[in-house]
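Heads up, one of the protein chains got dropped from this complex, but the rest are sitting where they should.
What follows is chain A.
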């Protein structure tokens, strides 16, 4: 276990060297340092959902977080998404420590720095797709001509231009999810957080969505963090973090290998985690 932690920490600067840390956070899209999340009251049993998680995500990286149910990946995502607060540790997005932020600044922060994509697209059913995509921009009071322009550009990138003026219930699940992605990225956020984005999609639509993510990541240099338990989805990423029992278990990098090779590598780790970690280590 300890060895495992060390392997993750190799690129984390030891605390105390503040200058270097500052310099690094400039380039980091996300820094998670020693985050703990403990559920439960003062009395009674407590649950340690996150137990000292640390990792960095560079700008323009496409990272997957994988782990079995109950491993803490959703808690981690919620902490990053500022929906939940960690018990201790630092989460900084774009160099700003979000754990210290006052709750009324969080709304502003979310709308400027974060984009969300969920398993069930979570599009507002009373609004057309175009209006759904426009929402983050209009909340941020972006001028109207710019809104139109940005929606068109993003919709083209995600291949949903033709459904923009339909209502969510009129389009397919795959299109819905891509519209949701469109909405998450249109504000050009520092960080796009995707929680099981392919969870409700068939393989064809999953592939389509992941290819678009990949393309956007490369073209627009978007930083994407995707929580998934689908190895196929994870194989599109540049790096996969495995989390188990509230700790980083290991990480894999895509490197120069083909997607297929990366996929089998991921499958190997998944089998290890699923087959009982203690034996493997």
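By our rule, a residue touches a chain if its C-beta (ideal position, glycine included) is under 8 Å from a C-beta of that chain, and two chains touch if they have at least 3 such contacts; residues count from 1.
Everything below uses one rule, namely that contacts and distances are computed from a predicted model.
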Per UniProt, and picking from "NADH-quinone oxidoreductase subunit A", "Putative ABC transport system permease protein", "Carbohydrate ABC transporter membrane protein 2 (CUT1 family)" or "Cytochrome c oxidase subunit 1", the hidden chain is "Putative ABC transport system permease protein"
Taking the entire complex into account, which one of A:46, A:88 or A:138 touches the absent chain? A:138
Full-complex contact with the absent chain, from A:38, A:101 or A:127: A:127
Return the single residue from A:29, A:65, A:81 or A:210 that touches the missing chain. A:81
Per the touch rule stated above, chain A touches the missing chain via residues 81, 83, 104, 107-112, 114, 116, 122-127, 131, 134-141, 144, 147, 167, 169, 183
